[in-house]
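For this depiction, one protein chain was excluded, whereas all remaining protein chains were kept in their positions.
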């Protein structure tokens, strides 16, 4: 299998469609992105990386960060996390508050906004937001083996200024006693984790441990146990694309997590990690071109887990 | 790996817990079952079958039947099916009607009751219910290579007499124009498919093609394409256990479909098919002991898809 | 106050707007009505009747019938009725099923479809539907002092043939044990009560007792106690126009009940009863011209209860 050829084919085939979809407009800083941008990178367990398009352009990882904060939170709290957040697909858009009212402030899963705010609150743990943010960025640098990864402060500020719906979610959960820290501090962590900028190459590298049973195949370091890696993948597969998760599983068949910045991290257990980026989104809020690229890749490689 | 030893261990370890959970009581005929019954069978791609407990006792497959009618409906209608039913987890109990109102009579997926009634309506296709039921039973006999499989008419009648909620779902969808046939006929097919009685051994055998890319490894016959088999598995993983699907994926990591009769069919792609049965259900309506047995099996075999 | 002049003014002023709105299309028999038809009648406690337009044209009273079956049911069951149906506005369209799921099969109030089906079930009381229907029609004839009132059987059949959503509601409540009789029989009563044909003049006359504290001012007969009359009026004011009830109270300020046939019965306690009919509906399912006519009448007469 010639992965480079596959990526080249994908880029060539999707080229004419770049621009389809709609760039997220509720974060002003992201709304300015050219919808036709595109990048993709695959890193195999053997350590080879294949790339297409702007694989080295940094973009706002947004909700893709939730996979990594979840990993940290499980390390910190273990199964106690599940007392505060569920493990079920939400059947609702990413920022819905309806389910929270029916289920008394317990979010459906850690990969929707409300759930990730609970995770951020747990990581904050009474510390200064700066410390928690530092831990998250440090973890991403460690996983990607790249110290140049930083938070884009302009984006972070833009999110804080306009994140009324996330502020509603956080206050709502606080009303039910499901946030331990002041709302503004928990949101501070959350807005900064979303504003981390990474390239496809960095993102694929950072996620690689999830494709190899929790172990970084290039350094040999165990990041999480095999069981935990599997479980994180399972959550991504069932919940990683909001209420487009079922369709993604159907068409791609790989665990993945998307962000409104247009990035998607996808894992092929036993094979490698894939990151793709293109800012224009489909109607479910997932990268339109990114989803198509992953569908094509899964078909050509046969990497579907099913 | 000694599968027989694994099954024996599971049976031994779960023995003391048999009876935990609650037998479904809304179908009188099923409510009478002893909650401590248990059976399990694994059929490998190589054709070996391993069993524990009452692996040959017939039970009411109930919603497990939805996997097979979905397979038939995709064969008949292809992607046109997706105009009438979605592919997303429902985030709701198996018989919820709320989502149907919000989404104008289009069920979330074909593995919840409403979706399976649409599938039954599609299979009916203007024919006599008896003909469609015959086709379904014939397909199960063909897959299981066993002509003794039949509908338990007492259960079918019991469902028809008490299935008010399913009747509500069907009428509701009919009001939105999403049933082509008279409600009573579509429900006739649905109630009968649910009332098919099969043993764990038969069920594992019948599902085997889904563990081998759509091909029956024992006869060599292609039942569906590899792509379709993957897609059916993906639907099972995201939607197969109602609003316990996320938890099942998290703990077991295999595509599966449960029924309120206490049966679960589970696929381990590349390895084999598993069927387990124990009538007492957990609070999400899935076999409590069955789920635990599958979690143990997945752990011991490492068959998780993640 | 010259009521006839007021009615004439209303008819003249609304004349040019006749046809605005949309005739209900889900009952084929009603869909055929000319949207520009209009009739109105006011009967005072002194026994005078004033009329405009087609005040003697019979129309399908539809949900207006719910006021009268509620009156009968309270006579039969008293406060025990409130164990099976609530007294709160629904905050939802007339045929919503969502609330029923959340509140376990107990409809919000007796003036929405689900609640009226419960009332019909209560009136049925194990008798033949024909007997219960006879009782309802008899009550209307008695109140209107007019033996010519009948069920329009063509409309009744049309409702039965197409009432999938009502059938869904009924089955759903039956699943929760909130219908005592077979669904088809309770719906038989319901579909027939809706299909009663009455003119504005008959309807105003029939409702007159509710404007005089439960006593028919023309015959002197007590129909219900003063307290019960007030309570029925209160229910109409809060729940009589589906999720347009608040707006109707705001603009008209009188208890009333509308039907999808385009009729509205309205009570002015201490003054008289008003019936208006015009088939084209507003977006909440209430007669558009009828609502405007009542708003004008209330303004000119000062009959608002507030």
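To keep things simple, chains are lettered A, B and C as they appear, and every chain counts its residues starting from 1.
The definition used in the following text is that a residue touches a chain if its C-beta (ideal position, glycine included) is under 8 Å from a C-beta of that chain, and two chains touch if they have at least 3 such contacts.
Being a predicted model, the structure only gives us computed values, none of them experimental.
Colleague: From the touch rule at the top of the page, work out which displayed chains the omitted chain touches.
Modeller: Looking at the entire complex, the absent chain's contacts are A, C.
Colleague: Tell me which of A:80, A:98 or A:128 is the one touching the absent chain.
Modeller: From the options A:80, A:98 or A:128, the contact with the absent chain belongs to A:98.
Colleague: Out of C:13, C:88, C:145 or C:161, point to the residue that touches the absent chain in the complete complex.
Modeller: Touches the omitted chain: C:88.
Colleague: Which residue among A:127, A:167, A:228 or A:300 touches the omitted chain?
Modeller: For the chain that is not drawn, the touching residue is A:167.
Colleague: For subunit C, which residues reach the chain that was dropped from this view?
Modeller: 86-92, 99, 108-109, 227, 229-231, 233-235, 237-239, 243-247, 249-251, 253, 255, 269, 299, 304-306
Colleague: Which parts of subunit A face the unshown chain closely enough to count as touching?
Modeller: 96-98, 100-102, 164-165, 167-172, 174-175, 183
Methods note: only the chains that are shown with their structure count from here on.
Colleague: Among the chains, which is located farthest from subunit C on the basis of C-alpha centroids?
Modeller: Of all chains, A has its centre farthest from that of subunit C.
Colleague: In whole angstrom, how far does the Cα centroid of subunit A sit from the Cα centroid of subunit C?
Modeller: 55
Colleague: Cα centroid separation between subunit A and subunit B, in whole Å?
Modeller: The computed centroid separation for subunit A versus subunit B comes out at 32 Å.
Colleague: Report the inter-centroid distance (CA atoms only) between subunit B and subunit C in whole Å.
Modeller: Centre separation, subunit B to subunit C: 46 Å.
Colleague: Any chance you could list the residues of subunit C touching two or more other chains?
Modeller: none
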